[in-house]
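Quick notes on the structure that follows.
As you look at this complex, bear in mind that one protein chain is not there, while each of the others sits in place.
Now for subunit A:
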């Protein structure tokens, strides 16, 4: 018998999609029965009280969590999101309901051994509820009490050999697409770079030292499966700079209907026979593909690396062999001065261990932003306030037409004093000798 009546939540148990309500109820039942004899360290009824407080919020249309919460583990300035219920007498099981961010393996490949190990820790010391995963990438342990934080941290680090993720004004947990592990479009080892950068900058991740949060994300090609361009201050996107490799026989197989376009992604509907002219050639944004006499040609100099042709005919068209990445900066959500996608900073950089060139770009940006960034100002906002030119200077990047979508249309152009003949300081009396008042 459930502790609280939840008629509104019960509605969410119907329908075909996996119901979070059914799952939480199942966990509540497992805890109540405790067939494994777990020595629960937080209230057994935590899951039931969570459903109870959620039902109350469904009724009121208001949240019932108090503002903020500052908890953590010694040595770190982040990693745990403190949370307290604003009805602790009614729902004592969630009076404390802190969230622990746990560092995930890049691209989220797991063994059941590892997952069982961390779940055992969480069953005993937490609510048994998780978020797999937070949007930044972390494994999220949802709901525990303050005294358990150090205990959880001890067991995670000593037994499971895994660290906390990031929170606060620091480097947040980096994430990558699954990259070369199982994608033929990967232009660099996104997982390798993600792991290496995460380890390199552990200090910046665990102890907030920045004006505001800062995120890395690593996409191995412009399809952007981890959404680096939209969701990271420092976005690394794989690219090639030689020719797209063409297998003419495979092209013929697509035209002949042996291979399904887009690897069959549109097979749920009859779009007619594959028309290479209409579906590939005419959709190319660079207008640099020709198909004549059964032969596909690409003028790679005009190719924008948009991935469309490769996505459509993956068995016939392959990324080039001279591979690397572009670095783009400044993506952020709307607060405070409007949303931004990342802007192209480094058009092409080789991605090779130990990734020193990429780290140098990061460190140059940090040196500048840590000094000049205002309190709670994202990199994208600092770029806007101080100018893209400044970012180029601090990263020793030469301005390039690729840095803009279009040139400025206003004439408010700043010059440096040493770029102009004569000094800025002029004597008005000299001027008056030639121009009467």
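As a working rule, a residue touches a chain if its C-beta (ideal position, glycine included) is under 8 Å from a C-beta of that chain, and two chains touch if they have at least 3 such contacts; residues count from 1.
Operating definition for what follows: contacts and distances are computed from a predicted model.
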item	value
Hidden chain of the complex, named as in its UniProt record, picked from "Monovalent cation/H+ antiporter subunit C", "Acyl CoA:acetate/3-ketoacid CoA transferase beta subunit", "Quinol:cytochrome C oxidoreductase" or "Sulfite reductase, dissimilatory-type subunit gamma"	"Sulfite reductase, dissimilatory-type subunit gamma"
Chain not shown: contacting residue from A:213, A:231, A:305 or A:323	A:213
Among A:37, A:68 or A:334, the residue in touch with the chain that has been omitted	A:68
Option from A:40, A:58 or A:84 whose C-beta touches the chain left out	A:84
Sites on subunit A contacted by the missing partner chain, in the whole complex	66-78, 81-82, 84, 96, 167-169, 203, 207-211, 213, 370-371, 375-376
